[in-house]
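Every protein chain except one is present and positioned as in the full complex.
Moving on to chain A:
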Amino acid sequence: MVRAYSQEHTYKHPWERVTAASWRKFADPESKSTLSHILEVDTLSRKLDRSSGKLYTSRAITIHAPGPWFVRKIVGQDICHCIESTVVDAKSRSMQIATRNISLDKFIEVEEKIRYDPHPENPKGWTVCSQETSIRIKPFSALASMAEKVEQRCVDKFQLNSVKGREVMERICNFLEAESTGISL
């Protein structure tokens, strides 16, 4: 069974600033306590296509993903590695991020896709963030019998983390805006 949900958020900041904030999201020191589930983020590869102006990046994200004790007994670990793959198209002003877990994949598949595009009503000044997340407990895995409960718990957790992520993004956008106008916060 797959659980999927999507959400949209508008940042009242230009696309350039929002995407710059996205790169800083995990490393920003003040965000570390808000996004405490993120343990490590490493850049694995980065490639620039000079003809198209597209920037391709892959990163490894290590997340602390604790579950109830009985889940931990089955799954055997509290941390989960994910791969995040991003394409930034500076010409058309579009950024797409796709993240998928690569550890614990015998038990669960989580995929999150995020897009940042200029807002149709205010393309110069605002940015739309669209996010789609899908969660699937692998059938026949040892978690399958409690799939619904685990999936729901994951959905709740991810939605909570999305809210935190947005808070962090808004704060970084405000910081970058102040920096660019010469005001110190």
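Throughout what follows, a residue touches a chain if its C-beta (ideal position, glycine included) is under 8 Å from a C-beta of that chain, and two chains touch if they have at least 3 such contacts; residues count from 1.
As a convention for this text, contacts and distances are computed from a predicted model.
Participant: Among "Proteasome subunit beta", "RNA polymerase Rpb4/RPC9 core domain-containing protein", "GCK domain-containing protein" or "Histidine-containing phosphotransfer protein", find the name that the UniProt record gives to the complex chain excluded from display.
Facilitator: "GCK domain-containing protein"
Participant: Among A:100, A:115 or A:171, which one touches the chain that has been omitted from the display?
Facilitator: The single option touching the absent chain is A:100.
Participant: Can you list, in ascending order, the chain A residues touching the missing chain?
Facilitator: 16, 19-20, 23-24, 27, 36, 39-40, 42-48, 50, 53, 55-58, 60, 64, 66, 78-79, 81, 83, 85, 87-88, 90, 98, 100, 102-103, 105-106, 111, 113, 138, 140
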